[in-house]
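Some notes on the structure that comes next.
Of the protein chains in this complex, all but one are displayed in their positions.
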Amino acid sequence: MVIDMKIGLEIHFQLKGNKLFCSCSTEGEKTDFIIERKMTPVMSELGKIDNAVKYEQMRDRTFVYYSSDNSCLVEKDEEPPHDVDYEALKTAVVLSMALHCKIVDYVSFMRKIVIDGSNTSGFQRTGVIGMDGYIKTSKGNVRISAVTLEEDAARKIREDIDRAEYSLDRLGIPLVEISTEPDIIDQEHALETAKAIGYLVMSTYKFRGEVDSIRQDVNFSMGYGRVEIKGVSRLSFIRDTIDYEVTRQMSLKEISDILKIKGSEISDFNDITYLFKNTESSMIKKAIKTGKSVFSAMITNVNHLMKYGNYHLGKEFADVARNMGIGGMMHSDEFPGYGISDDELNSVYKLLSRGDNDSIIIVLTYKNNIGALAGLLRLRLNKIINMDLAETRAATEKGETKYLRPLPGRERMYPETDIPLFEINKSLLDEANNLIPETMEEAKLNLNNKYKLSTVESDAVINNSLYSTFVKLIKIYNEPKTVARLLLQTVPELEKKYNSKIGNENLIKILNIAKNNGWDRSNIEKALEIFTVKKININELIKMDELKSLSDEEIREIINKLIINNSINEKNIIPSFKKETNSTFNAKKVIEMYKKLKNTH
Amino acid sequence: MVIDMKIGLEIHFQLKGNKLFCSCSTEGEKTDFIIERKMTPVMSELGKIDNAVKYEQMRDRTFVYYSSDNSCLVEKDEEPPHDVDYEALKTAVVLSMALHCKIVDYVSFMRKIVIDGSNTSGFQRTGVIGMDGYIKTSKGNVRISAVTLEEDAARKIREDIDRAEYSLDRLGIPLVEISTEPDIIDQEHALETAKAIGYLVMSTYKFRGEVDSIRQDVNFSMGYGRVEIKGVSRLSFIRDTIDYEVTRQMSLKEISDILKIKGSEISDFNDITYLFKNTESSMIKKAIKTGKSVFSAMITNVNHLMKYGNYHLGKEFADVARNMGIGGMMHSDEFPGYGISDDELNSVYKLLSRGDNDSIIIVLTYKNNIGALAGLLRLRLNKIINMDLAETRAATEKGETKYLRPLPGRERMYPETDIPLFEINKSLLDEANNLIPETMEEAKLNLNNKYKLSTVESDAVINNSLYSTFVKLIKIYNEPKTVARLLLQTVPELEKKYNSKIGNENLIKILNIAKNNGWDRSNIEKALEIFTVKKININELIKMDELKSLSDEEIREIINKLIINNSINEKNIIPSFKKETNSTFNAKKVIEMYKKLKNTH
Amino acid sequence: MLTGQKIEFNYKDNNYKGIFISSDDEKTTVKLDNGYNITVRNENIKIKNVYGNGKKREDIKIKSIEKHGKNNVCILTTGGTIGSSIDYETGAVKPVKDISYLYNYVNNIDDYHLSHKNIDNILSENVNPEKWINFARKAKEKMDNNNSVIIFHGTDTMQYSASALSFMFEEQTNPIIFTGSQRSSDRPSSDAFTNIEGSIHFSSTDIGEVGVAMHSGISDNNISLHRGVRVRKMHTSERSAFKTVDDSEIAVYNNKNIIFNSEYKSTGKNNILNDKLNDNVSLIYFYPGIKDEDFYNTVYNKDAVIIMGTGLGHVSDSIIKTIKKLSKDVHFFMTSQCIYGGVNLNVYSTGRELLKANVIPLYDMLAETAMVKAMYLLANYNDSFVNLMKTNLRGEINNRILW
Partner (left out) sequence: MLTGQKIEFNYKDNNYKGIFISSDDEKTTVKLDNGYNITVRNENIKIKNVYGNGKKREDIKIKSIEKHGKNNVCILTTGGTIGSSIDYETGAVKPVKDISYLYNYVNNIDDYHLSHKNIDNILSENVNPEKWINFARKAKEKMDNNNSVIIFHGTDTMQYSASALSFMFEEQTNPIIFTGSQRSSDRPSSDAFTNIEGSIHFSSTDIGEVGVAMHSGISDNNISLHRGVRVRKMHTSERSAFKTVDDSEIAVYNNKNIIFNSEYKSTGKNNILNDKLNDNVSLIYFYPGIKDEDFYNTVYNKDAVIIMGTGLGHVSDSIIKTIKKLSKDVHFFMTSQCIYGGVNLNVYSTGRELLKANVIPLYDMLAETAMVKAMYLLANYNDSFVNLMKTNLRGEINNRILW
């Protein structure tokens, strides 16, 4: 079956340096100082409240923020934003240029309402920098709809039904969002496009490059409404996530076809706790003990659809409940199970007058929490019957998706009046122009021609986003093959073996030492392994027996010995010297000393 | 033996209302908020540092102050004093007048340096109000040298060698100090004078009248220097304290006579801890375990004088040590004892080359603390040999005295520049003149003639300082005999029996109830006992079965019964009525009702 | 073009649709279909098509007032951040015509019968003595009709206005609560909603004073009620900017409970309003190097001058000379630029000289409060002016500074 998919990407890249609207560093840790806030839905400039905002309002949660040592009053929403960070803005202009966008003449920052608490202000500040560009791919150009510069949200630490906790360390980090038009035609193409965009961003010197510095959203549709899938954590999951969503929507289509004929309705919830007074279900016993009640509702005509085919209708309902803080929905397709006895089941069925085609769902929760659930489940059922699946979903760690909230509309955007218009003048454009990174093709050519790497090596460097690192390291230790091997093989293997990150900065330090002490590849690999295992201060490495460089005295001794044996000249002194020792040495020094010494003999 | 004693008194009376130099109430409790301070000795306006001040400096303690709900920045020495409290000043003028003093034209407040921490400022503010008055006594007039108005000190909570803790609740309470010339000739006379002065003060409406509201200092000399005995807590202890001091000084004179001939010297202290490595003295074992060392010094020629006659020389030395925070001095007159073995004693004696007439003293303390002790003991020994016993001593709870510090001099007084001169003008003098209390003689006449109390009762009221209370209670419950009995007998007995204070305010409330409900003495006594035992709200008393007043209905019933029996008239209705009931009743109401009812029959 | 009209335009060779927002000589702002505004130079944009009549703001459904409870509360809006909304098209601040939409966001609202009257529309930095008189008269009107009064006011000079009404009302039948917001009410994180919630609850007490209700801390949990004459805005931007200086707050509101922290004057039987003010009063900040002639020129023709001196209430010798020259005609009063703590002119020679020059120390009265108090007393109690300045009338002098 050929499915007509439309796929778009929105990729967010963190920039490092200062935060977008204050002078705090992008790097820092959470502290124990907390503040507690409420969020209130407000109207947009057009007088409407956004659907996504209304949904959060209904949840009425308290938000707790942990301050961090890289946050100030701006992150606490206790002070107006400062002027936009010039470096971040310039980087966004650079990327807009690299993506062939039209650059706006003035940046107008907007407030995008988000009241899930992830922004202390209740909105995210965001501004368009570039529009209508494109990026080349093997399947044709993918249009770039916009490059925007925005502030990252607070980092969620934990949440439950009436409370969410965030750290302010991430809030305000500059984020470049690059969104494509839905020009991507399939899973592989999505992956390729994401890589090509990522490659560009990572080539700018302001890319933050920490865990979690890239977050990808996928816009997907196959005819049943646009689904915005938030937070695909890894490149490779783009494919899995789309696969999952295709399966889900196809299954729901089948169910929809059935239910459109049969019809289906959801009853209100009944408190049936009294039926379980003497239950042997440990799950229900435990829930009742903690003050929860047992609620049940009936969904007509969905028996055997709750667990149907590759994708389960039950999951759709369970997602809605879980989102309300009500976990562990049970339904009659699963019964008998959960230790619920036949007698108990029968009395529930009897109470709700269940027909053979009807399904019963049971949830365990506090009385206060059950209110809105039936209504939300009905909405969900209607969405499915009508196959209007448009909504915001979250990508999971397993490559699946789950319901998050309704799609936001443009009602949630209004101007940020606290920040003056920022003019993108000629001097900024000129500055940016000089910083446009090489494209992937240019980089590949460079690797092949200038650094003489094989095609395999070149592709590996590019595909693993290691090009800019490679260029940086080559400037220190000018052995392309060695550096490529270190990046592609040694470091990943050591990191895997010892489950410990080495980090670019440490690699740079070690290569500097290598250069100064005449280390070869095996010395470097030895040093990296020692460093990874013992986690000692890098400067201690040169003092280790295994890595100690020969002293002048020791070098002189070996050269003297070689000269006496008469077997050497300037050309073979180094290989000959190497044979005489296991220690590391500075080759330049050896040659110089040899020149001096040979005359004294 | 006739001793030529000179005795003077300084009596301090707290006044209630506001504190002397701020708007805080005199009543309040300590809180948990603390501040920590150091005190630095400073020079007087004449450039000298007072001896008492130098002594405290040497102790170099940290002072901790607990704030109280009746203290503000003024008590914390964080704000200059406010203007002097007018009511307190007026009361001091009233008392100066009552004591026939010359009133100063302007009050100049002085700073009296005290750096034992009892004042956060390091000084006590004090000003002369009246001078050169007198009070009549049975043994002639005792001259009043001065009436001063000063601020009370902070209340000491605990202290140890390097730290003293105070509460600020008492600091700043107005204190009238009345000091006599040394015209008092003996112990009984001192007691009489103190009572006469106290009577006057307690008769002013501003007297605070709480526990600890009166503190008496005794100045005593019998030819060996003036001893200022601080803080004699009760009137009756004035006698005991003087007795003790006479004994002490006579004994020391005998010792002095001996030592003047023999001579005596004190060695430095030796650390002899090593001699007690295997000691069986639990006291020494414990001290060593807590890090203390054993120190010993020798005093020549005082063997058998350390424990001599009625008073012990050893006590003089132990007092000095205890004052330095070194308790439990042992001396050879007490050995063997304290579990110290003969071997240990002999090695100590040998080490210090003790002769037969010499005494050895042993103290257990930390090494840091021993420094100044030998010097201070030598000063003490010289004072005794020279019989210059002038010093400040403290009265103890047992009626004894103990060393406190050297006598202060006038060096510790200098002007309080933060408080403007206060003019005592004619309007203040007129106001004060109207408030001069009756003298004790006038009061006794009043009790005998106006209230018809017996001489015994009158004397008891006066001697127990109950006159003003009596007058106040009579205004509520006009039965002099009953009120006198309550004050002199019922209340003290109940308070003793149940170990619980009743308090004037409660007594007033109960008498008000008694008046309104026609209670007689036995009802009142019953009420007082119930209140003392059950500590219930006073207004609950009328609801108790034992004290419940008869209702109108019940009164009517009894009267009707009495009328029917025909045995009553207006004169005997009340006693007749009483026979019929155990409950309390309002006699007026009974008579009125009887008048009405007799006509209906 | 009209704001809100749909347009089609060309920018740097690409065609776009959007909504026209605004333009000036140099640039044009357009809202794109994705919700973003972009602003571009006029030379780079070509408008190709314009249609529609501009879209009006749709009003949100509001809770019906009739449902509400029996406690009559009237909200008087005067402008400022809290009672206004931003017109996103022009950037101008406009008063909210119907504040009843706020009812949706305030807890426990059903216990109150709220009404609303817009009595002014200014940023509070433009409030002046004439405005105070108007605010006071309007508040009296409402109290006379058995309403408690909440006044929405810009935070910048709220303390001055609250002081003014504190003095002008000698007796009042209901609480008058000023409130405002440090974050505008058009943002989800606004402190307005919780400040209003606290204010409404405070307004149902028997506090017969003028108070200021604002966030206690930077969290949204506690709302403090400050005495109007003792409160000061102590931070430019934090929610918790308002602090009671050198005294306890009257009360704190937390989750439908009010905890009282100090004594207060109870509501009276009548509304007694002295609505005259004499604004011939100066407030002057002393600093090293201040010019004698500047000082002279500012104060010589005033009825009263409040000096913010240094420390315990000091100025330089040369200023003292100027004061001595003028003090027959001008009343001088001393407060401190330290903000916290009392002035005391007995401690240093400068202070004693100032006393000799007839400067009256005002202990711990806030300078701003002193300025307002002088305006009030000069107009209403001219005969006993100096004496009443030194007398505590509304809690403006606190004889006990506890910390």
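Letters are used for the chains, namely A, B and C, taken in the order the chains are written, and counting of residues starts over at 1 for each.
Please note the rule applied: contacts are C-beta pairs under 8 Å (C-beta built on N, C-alpha and C of every residue); 3 or more make two chains touch, one makes a residue touch a chain.
Quick caveat: nothing in here was measured; it's all calculated off a predicted structure.
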Requested in this report: Mind giving the shown chains that are in contact with the missing chain?
Outcome: A, B, C
**Report entry** Residue touching the undisplayed chain, where the options are A:24, A:144 or A:593
**Finding:** A:24
Requested in this report: Return the single residue from B:5, B:22 or B:110 that touches the missing chain.
Outcome: B:110
Query - Residue among C:149, C:343, C:378 or C:397 touching the omitted chain - result: C:343
Query raised in the report: Of C:210, C:281, C:304 or C:359, which sits in contact with the chain we cannot see?
Result: C:281
**Report entry** Residues in chain B touching the chain absent from view
**Finding:** 35-43, 45-49, 53, 73, 76-80, 102, 104-108, 110-113, 115, 120-123, 126-128, 131-132, 145-146, 148, 409-415, 417, 421
Query raised in the report: Touching the missing chain, which residues of chain C?
Result: 91-93, 123-129, 154-157, 160-161, 233-238, 241, 279, 281-291, 294, 297-298, 308-317, 336-344, 348-350, 368, 371, 375
Requested in this report: Extract the touching residues of chain A with respect to the undisplayed chain.
Outcome: 22-24, 72-73, 79-80, 82, 417-420
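Quick note on the criterion: only the chains that are shown with their structure count from here on.
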Requested in this report: Sort the chain contact graph into one of these: line, ring, star, complete or other.
Outcome: line
Requested in this report: Take the average of all CA coordinates in chain B, do the same for chain C, and state the distance between these two points in whole angstrom.
Outcome: 54
**Report entry** Inter-centroid spacing, chain C versus chain A (mean Cα positions, whole Å)
**Finding:** 46
Query raised in the report: Which whole number of Å gives the spacing of the CA centres of chain A and chain B?
Result: 77
Report summary line: In chain C, the residues touching two or more other chains are none
Query raised in the report: Among the residues of chain A, which are close enough to touch at least two other chains?
Result: none
